[in-house]
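Got a structure here, written out as structure tokens. Questions coming.
With one protein chain held back, the other chains of the complex are shown just where they sit.
Up next, chain A:
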Amino acid sequence: MPVFDLATTELRDLNASLHALDKEGGNEEFEVTNPRGAHAVAVGIDAPVDVHIKGSVGYYCAGMNETAHITVHGNAGPGVAENMMSGKVVIKGDASQYAGATAHGGLLVIEGNASSRCGISMKGIDIVVKGNIGHMSAFMAQSGNLVVLGDAGDALGDSLYEARLFVRGTVKSLGADCIKKDMRPEHIEILAKLLSDAGITDVKPDEFTRYGSARQLYNFNIDNADAY
């Protein structure tokens, strides 16, 4: 198993090695030690590989990930898994702002809390947060699912498009055009699968409330000007 000790190895060497992996698969597991808050760790991977990062990372860990499974055994700084396309990223600790920003696909699991703007402008990713999320989360979220086992902060889902938001705890306030919606059978099904994919077995889908777009701001109307 390749082990990259970032205390003695350049980040460039790690990322270059990850970019050289076989896209067809059969790659050995990678371990990264002593990340010590380094930025851009394990970014731009486009091959199936398991990467274990033993410690906390800085900005943009797992950025633009495709197909890789990346686990951070620590906390993650801003923009973890930003613009992810596919694969899976698991944060054992907490995540800072903009987790999963603009991501198109894949699964991001945050076992701790996520800060503000979690899932901002998300474009298809599924995000499961076991703890709470901060304010302005899912701002302008376009598609995908955001699942929160804890509470959500202010202005959840402001200017939301078609993303689905599932919150088990309380929501401090909803943003513009974001409303509470019924949980229909298809939503229970989607949620059950997401919880299962995230390895969560002690929580049931019917404990959640669904939020989504009221679709009132989809086409500009001067009578809605006060909503902004």
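Just so we're on the same page, contacts are C-beta pairs under 8 Å (C-beta built on N, C-alpha and C of every residue); 3 or more make two chains touch, one makes a residue touch a chain; residues count from 1.
Going forward, contacts and distances are computed from a predicted model.
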| item | value |
| --- | --- |
| Protein that the absent chain corresponds to, by UniProt name, given "FMN-binding glutamate synthase family protein", "Spermidine/putrescine transport system permease protein", "NADH-quinone oxidoreductase subunit K" or "Aromatic ring-hydroxylating dioxygenase subunit alpha" | "FMN-binding glutamate synthase family protein" |
| Among A:140, A:155, A:178 or A:195, the residue in touch with the chain that has been omitted | A:140 |
| Residue among A:35, A:79 or A:205 touching the omitted chain | A:79 |
| Touching the absent chain when the full complex is considered, from A:4, A:98, A:166 or A:208 | A:98 |
| Hidden partner chain, residues of chain A it touches | 11-12, 15-16, 19, 39-40, 43-44, 46, 58-60, 63-64, 66, 78-79, 82-83, 85, 97-98, 101-102, 104, 117, 120-121, 123-124, 139-140, 142-143, 159, 161-162, 218-220, 222 |
